[in-house]
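For reference, the structure discussed in these notes is given below.
Only a single protein chain was left out; the remaining protein chains are all shown in position.
Order of writing sets the labels: A, B and C. Residues in every chain begin at 1.
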Amino acid sequence: MALSGALRPGLLQLRVLDLQAAKTQYIDRIGLQFVGEDGDGRIYLKAYDEFERHCLVPREADEAGCDFMAFRVASAADLDSFEKRVSDYGYGVDHVPAGEQPGVGRRIGFMLPSGHRIELHADIDMAVRHPPATNPDIWDEEPRGMGAIRLDHALLYGPNIDEVQDFFEKALDFRCAEKVALPDGMLATWLTCGTKAHDIAFVRHTEPGKFHHASFYLEDWSAVGHAADLIARYNISLDIGPTRHGITRGTTIYFFDPSGNRNEVFSGGYTYYPTDPTRIWNEQELGKGIFYYEKAMNERFLTVVT
Amino acid sequence: MALSGALRPGLLQLRVLDLQAAKTQYIDRIGLQFVGEDGDGRIYLKAYDEFERHCLVPREADEAGCDFMAFRVASAADLDSFEKRVSDYGYGVDHVPAGEQPGVGRRIGFMLPSGHRIELHADIDMAVRHPPATNPDIWDEEPRGMGAIRLDHALLYGPNIDEVQDFFEKALDFRCAEKVALPDGMLATWLTCGTKAHDIAFVRHTEPGKFHHASFYLEDWSAVGHAADLIARYNISLDIGPTRHGITRGTTIYFFDPSGNRNEVFSGGYTYYPTDPTRIWNEQELGKGIFYYEKAMNERFLTVVT
Amino acid sequence: MALSGALRPGLLQLRVLDLQAAKTQYIDRIGLQFVGEDGDGRIYLKAYDEFERHCLVPREADEAGCDFMAFRVASAADLDSFEKRVSDYGYGVDHVPAGEQPGVGRRIGFMLPSGHRIELHADIDMAVRHPPATNPDIWDEEPRGMGAIRLDHALLYGPNIDEVQDFFEKALDFRCAEKVALPDGMLATWLTCGTKAHDIAFVRHTEPGKFHHASFYLEDWSAVGHAADLIARYNISLDIGPTRHGITRGTTIYFFDPSGNRNEVFSGGYTYYPTDPTRIWNEQELGKGIFYYEKAMNERFLTVVT
Partner (left out) sequence: MALSGALRPGLLQLRVLDLQAAKTQYIDRIGLQFVGEDGDGRIYLKAYDEFERHCLVPREADEAGCDFMAFRVASAADLDSFEKRVSDYGYGVDHVPAGEQPGVGRRIGFMLPSGHRIELHADIDMAVRHPPATNPDIWDEEPRGMGAIRLDHALLYGPNIDEVQDFFEKALDFRCAEKVALPDGMLATWLTCGTKAHDIAFVRHTEPGKFHHASFYLEDWSAVGHAADLIARYNISLDIGPTRHGITRGTTIYFFDPSGNRNEVFSGGYTYYPTDPTRIWNEQELGKGIFYYEKAMNERFLTVVT
């Protein structure tokens, strides 16, 4: 494949009520590495297996939620091309100068009709503690806690997700790996820019701009079980799991950070190829799609967002 | 990413001495599904999680080895484009008509300077027993044996692998995820057309056209352990493992089919992004690169090829 | 240790509404082996890793539930000794002649004040398909379905469990590995005759003689996940899981057979030594004790028994 265009979720700026509590959650429990903090209330974190300087940026705020999600694109030319395509699609594009986050090059940003801000950037410094690349050991520093491998995807709640899907497909070359088709329209869509089952997903919701969860990738089902042990042992607020999704087929556990933002750690899921059909779920089997074992959603999973 | 061009290894035609013995190995043990056989001594097999009609084609012959490996490309336009780019690179391209393998569209083929035949095709029928796509269960038929998920990659031995790498990069848009750099030149290269650590790999070898192994993807380290149990229980000839590669970081076990062709089943391995550096191995750490636990190669792994 | 006295749960005779449906559940899904059936509506099943002829005896009946649970004791002398000790404790002992179940020697039986029938036997034929004992492979026949290794324990609901515990300790040399102490008395007790965290357990319940679940041992957490997949894929009625118990620390999943009898498959749990303290749970932490991840019981788990 020509590995161009949007590569992967690169940055997620998250609003938290208490930075210290966020450090415990994301560093000690989920296992991210601390990269640094600037003076303006943001901390910079990365997963041990990512080359990029940072991926998660908790920012102290009065209200939990997600400021924006940014995708890394393969080149500056791709960034320019996407700017034009996003504008052509009809969305206003603004510019974030290089250095607004330390080590990150210029970004472009735009609002989705679901009320979410998406950004794109081509340049970010390589992390000081990047995965070894010469005679590489499997890791340099022993992973801690849940051992998160990478920031994987986010799920966002808001209106107009049919248009959102159309936009991601037409302007950003994403594909729809799965979707939920209800009699009154699409309830949810899982969009991928690569061969993962999803890099971002949207659920239809009346209130715009809501954040459902950020997800981190783990090695396997054993690691999901270990995460469950840590969640229980450290009295982290559990949402649901360990379980499996029918949709994406990932094995998963959901929990909350101390500010009420939902986190997921998961493993597995199929490999998606663009020659694969979009998987379709309908109303009567939806419970199985969301939670394959329970075959029903919990109310909290549908309604609690930040 | 724009998911165009070469997508994944799609077909591997393998010479075996005894079709019946090959069925036991690839169906009962590795866990492929039997798709069909034509009258000319070939059988068609697929992994349970592949949408394509078949991926592995054992062919009865007097000598073991690999006839060719074919990559599926995203579209007929890509196939035409690659035909021109391969020709422009200087390699002669021949045509295999649609239907030469049942359900497979027209293919183009060419010889590498390593002595291997590579093919490309855009069209192949969807399997009758394809993964469910409407309210999909995790699988339809209970996976058997080792539970192979997909044909993943092959490793080939031959001369001129510097040129081979250059060709894959320039004509087919592959990238080099890892390589072994010896004082006298490159010993080996791992090439990817997507985000896997490798879709095909080459090791420098004087004799051209040799086949080292075909590899099938498993769920996780537990599945690798289960594969080891099956190999031992059924007296399948073991090469090495369960172990881990430093290169690609996959957890793995190697064994032979009854004709002497080497098989691998593996799991894990990192996700490769084109913004990642190529991982480089040098002479003194090469043992660790090949077998991360043993830190040394066995002679058989280096010399026994078909 | 002097391995004398009660060794392990040996027989469980279960009432089912439909023998054919029970075969699907216990053989195809849980993975027991079919041993045989006699003409009187009973089938005999065993786990692949048990030496004894059979362990589970589904019997067709109008109502689900458990007829009795039998412990195998180490010798005929132990059987005689226990007969005297049970009588001395004040319980009436009856005799079941050898051959009442095919291949099983004479049994003694008695009623607990919880309303459950317990039996003891010293002799049972070695299974035809017993685990190999000369140059043994890890198994002879490839385990199927969930791959149950052995019948492990049962949980029973009924009144007077303080006396039941006293009886098991004094008359049968069991020990209490864990118990739940509520302000109004003991709610539950986990009793072991060896080094497992439990061989039998009791929960206080007004109605006597009720059956909560029979449990089968699996290899590990990966096997519990595989069991969850099978339960979901084959639409077996799930109770709860995969999860972990605080009590016994086992990782587990609960589900129902087609007659409504609850089954458990689980793995792990600590090793109990008689020098270990009894673990005590009190009211406020009981949820964590039952389901360590959810930290709360579901109503069904407390009330649905057969």
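FYI, a residue touches a chain if its C-beta (ideal position, glycine included) is under 8 Å from a C-beta of that chain, and two chains touch if they have at least 3 such contacts.
None of these values were measured; they are calculated from a predicted model.
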Omitted-chain contact residue, chosen from B:H212, B:R244 or B:R262:
B:R244
Tell me which stretches of chain C touch the chain missing from the display.
1-8, 49, 51-52, 72, 74, 126, 131, 133-138, 150, 173, 175, 193-196, 219-222, 244, 246, 249, 267-268, 270-271, 273-282, 285, 288-289, 292
Chain not shown, touching residues in chain B
221-222, 225, 228-229, 231-232, 238, 241-244, 251, 288, 292-295
Touching the unshown chain, chain A contributes residues 137-139, 142, 220, 222, 229-230, 232-233
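Keep in mind that, in the parts below, only the chains that are shown with their structure count from here on.
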Classification of the chain A:chain C interface as same or different, half of numbers criterion:
same
Which chain has its C-alpha centroid at the greatest distance from the C-alpha centroid of chain C?
B
Just curious, how far off is chain C from chain B if you go by their C-alpha centres, in Å?
47
Give, as an integer number of Å, the spacing between the C-alpha centres of chain C and chain A.
44
Check each residue of chain C and list the ones that touch at least two other chains.
222, 229, 232
